[in-house]
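With one protein chain withheld, the remaining protein chains of the complex are depicted in position.
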Amino acid sequence: MVNNHLTSGDTLYKWAEELFPICRSITGDGVRKSLQYLCEKIGALEIFSVPSGERVFDWNVPQEWNIVGGYVDYENGERIIDFKEHNLHVVGYSEPVDKIVSYEELNKHLHSLPDQPNAIPYVTSYYKPYWGFCISEEKRKLLDPHKKYHVCIDSSLKKGSLNYGELIIPGCQSEEVFLSSYICHPSMANNELSGPIVLAALCKYLLARKNRYTYRIAFIPETIGSITYLSRNLPELKDKVIAGFNITCVGDERCYSYLPTKYGNTVADKALKHVLNWATKGSFIEYSWLDRGSDERQYCSPGVDLPIASFMRSKYGTYPEYHTSLDDLSFISSQGLYGSQELMASVLGLIDSNTIYVATQLCEPNLGKRGLYEQISKKNSVKSDSRTLLNILSYADGTNSVLDISEYLGMYFFDVLEMCSILESNELLVKG
Amino acid sequence: MVNNHLTSGDTLYKWAEELFPICRSITGDGVRKSLQYLCEKIGALEIFSVPSGERVFDWNVPQEWNIVGGYVDYENGERIIDFKEHNLHVVGYSEPVDKIVSYEELNKHLHSLPDQPNAIPYVTSYYKPYWGFCISEEKRKLLDPHKKYHVCIDSSLKKGSLNYGELIIPGCQSEEVFLSSYICHPSMANNELSGPIVLAALCKYLLARKNRYTYRIAFIPETIGSITYLSRNLPELKDKVIAGFNITCVGDERCYSYLPTKYGNTVADKALKHVLNWATKGSFIEYSWLDRGSDERQYCSPGVDLPIASFMRSKYGTYPEYHTSLDDLSFISSQGLYGSQELMASVLGLIDSNTIYVATQLCEPNLGKRGLYEQISKKNSVKSDSRTLLNILSYADGTNSVLDISEYLGMYFFDVLEMCSILESNELLVKG
Partner (left out) sequence: MVNNHLTSGDTLYKWAEELFPICRSITGDGVRKSLQYLCEKIGALEIFSVPSGERVFDWNVPQEWNIVGGYVDYENGERIIDFKEHNLHVVGYSEPVDKIVSYEELNKHLHSLPDQPNAIPYVTSYYKPYWGFCISEEKRKLLDPHKKYHVCIDSSLKKGSLNYGELIIPGCQSEEVFLSSYICHPSMANNELSGPIVLAALCKYLLARKNRYTYRIAFIPETIGSITYLSRNLPELKDKVIAGFNITCVGDERCYSYLPTKYGNTVADKALKHVLNWATKGSFIEYSWLDRGSDERQYCSPGVDLPIASFMRSKYGTYPEYHTSLDDLSFISSQGLYGSQELMASVLGLIDSNTIYVATQLCEPNLGKRGLYEQISKKNSVKSDSRTLLNILSYADGTNSVLDISEYLGMYFFDVLEMCSILESNELLVKG
């Protein structure tokens, strides 16, 4: 049902390979370059610039950060850490620095993970002036405590802009389904190249279809980006959005997972849970609102209260490779990306076609005269399909959507929908 | 409490014996003869005729079918199948036929049950022109494939009428309780002579009582009969019916069962479940709406939405004898019929007396001055009865019916009702 217009897993993985080396942060050239890349793949994306310092609710858009390079050398010039080798080596939003420091001083600016000695951690300091380097614990242990070190970061923090991409795909109705992911992480694969890549593929999928709802897709930096986006669009979003999904950590092949809206009772929750349940035969993880940590924090905050849930595979914070250099291209796969695309396309397909159908006839209709029923009534002769048709009709009393009926019948939404189409074409159901 | 005015099990079984041989179908002389018989037993029944061809919602009343006889002979006149031996031998609504056919041709018109080799199946073809015979698998195997056969059915399909019986027993209030069963099955006992027989007994029971509600009872052919009845009476039914029951398959001695209304939340559901629970100590079967197959399909359909549930013992379709010649008089019993009558009389008694009582006194009343309480208060001296009286009074706040209070107290409705009467006669409760 949803296979048309999907992008192949190999293509998705190639996009990941091409985007991986770019050094992204919440602002800067890396973000713009990544948005430009996604724009080309999708074929359309409006890129917005919000000037540094602009007030966004309780926050201000930060200065723009760019980095040319960074390294730590022994005084003799022997290089120990080099940004060119991995962009995680420099703490995100590091101020420029260029000086000789003692081992003790250096240590105050070094970050490593004793429990994961071969991993470079991902560290940022967006809102407190700081500079620092990240290094594997293995390498850190080799540093000579008696030597002096030349630390150099060639970065800039200046008035500039925060960028995000937005695509609005008009549908038959002005009500909107909202989708978002992050374009603010440097070279890590699951968290987060998988999200924007799957989201770009969903854009292509939606552009190729005739949709009932209007789709609003945002590629934003996490937290400050969603806050900025909400501060510019909240009244319209509150007016139009009937469901939405934050898409993150969807590139691996592990278990799917879902983080609900605050009260877990929106169409977004019901649709995502239904598809997850049928697609995985029930083996997915349902997190609690208290486990949240992504942009649902903003979307469901008091006064915002949008019906937006989060879709994931291995959730941020739950897998050991998270926020380290180990979350690399080997952690994700073409199958992992494709599966997430396909599942989410089903969810969107469900929402888009989740009509309320109403029966046109009082009492059970005469299926026989419409060729929908075996004519000779014998013991056990009722065909299972005509039985299902009658079950659907019995619930089509104007109070139930196709999804509601699917849950009553214990059937997959798209199987019920197909039956509804048969009934509609036989004028036994009309859209309510 | 409900034993007065019930008909004895032996009498009920005698009715079954007398009605059993009649060849009933959804129309025809057998239906009229059966309705006439029931009218005599009840003492009152209005019989309605609806002309063939009349539009009833999505259907048309079919032509009237009557049958004189039918047989299959070898060409030499040796009789193989004879309608006179069992009226299940001819497919219901068979067109007339009188010709010589080959073994192959005959086989296209024969119905048997390989898994039940000694049973004649029950087959009908109400809406597709057809003729056919039903035969036991044992007998079928003996047919000579090399011979020719004389098939003869002396039936007629003509403009006539569909008949049903209706009895309205006026009560103090115009709100109605609706009851129905089927008069369309040929010689089978549980499904369905048991239903109309128990229903006739309930008519006598209700006629002998002073009732609060008005009772509307319909003896109808299944499906087309309920559709016809609804098409003629729907506005009035929707206006008046507060609860109802479809009564079917109630003649055997096996487990009682219940099939709920679509959402299972009406007074009919609650009353039937309460009585079943207390009468059977919880050992009854509760089916799902998805298991339905009787006239609740029409009564609870969208736009009809009447609060009508089904009461059964061995449900149609669940017992091996169903819709075969094995569902004969040995399958039902006088005890089985009587028990169903008694249980349903309790359900109707419950609904009829399910008042909302309201306490007349603020705070607990002085039971002692009314002789309802032991006067000397000692350790453990409170009599259990006065305790129950106070429990009932505590819930009599205008939001709870007697049935609601019974569920709160974990007591049988009629025990609570008796206590309510004591309290009412002591002016501690008034009807709300």
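Going by the order they are written in, the chains are A and B; count residues from 1 in each one.
Definition applied: a residue touches a chain if its C-beta (ideal position, glycine included) is under 8 Å from a C-beta of that chain, and two chains touch if they have at least 3 such contacts.
In this text the structure is predicted, and so the values were computed from the model without any measurement.
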Sole contact to the chain not displayed, among A:T11, A:N66, A:S156 or A:S231: A:S231
Touch with the omitted chain, as defined above, among A:F133, A:Y322 or A:Y395: A:Y322
Of A:A279, A:V304 or A:L329, the one touching the omitted chain in the full complex: A:V304
Those residues of chain A which, in the complete complex, touch the missing chain: 57-59, 91, 111, 113, 121-128, 130, 223, 226-227, 230-231, 234, 262, 289-290, 297-298, 300-305, 317, 322-324
Residues from chain B at the interface with the omitted partner, ascending: 358-359, 361-366, 368-369, 375-380, 390-391, 393-398, 408-409
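In this text, only the chains that are shown with their structure count from here on.
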Rounded Å distance, chain A centre to chain B centre (Cα mean): 56
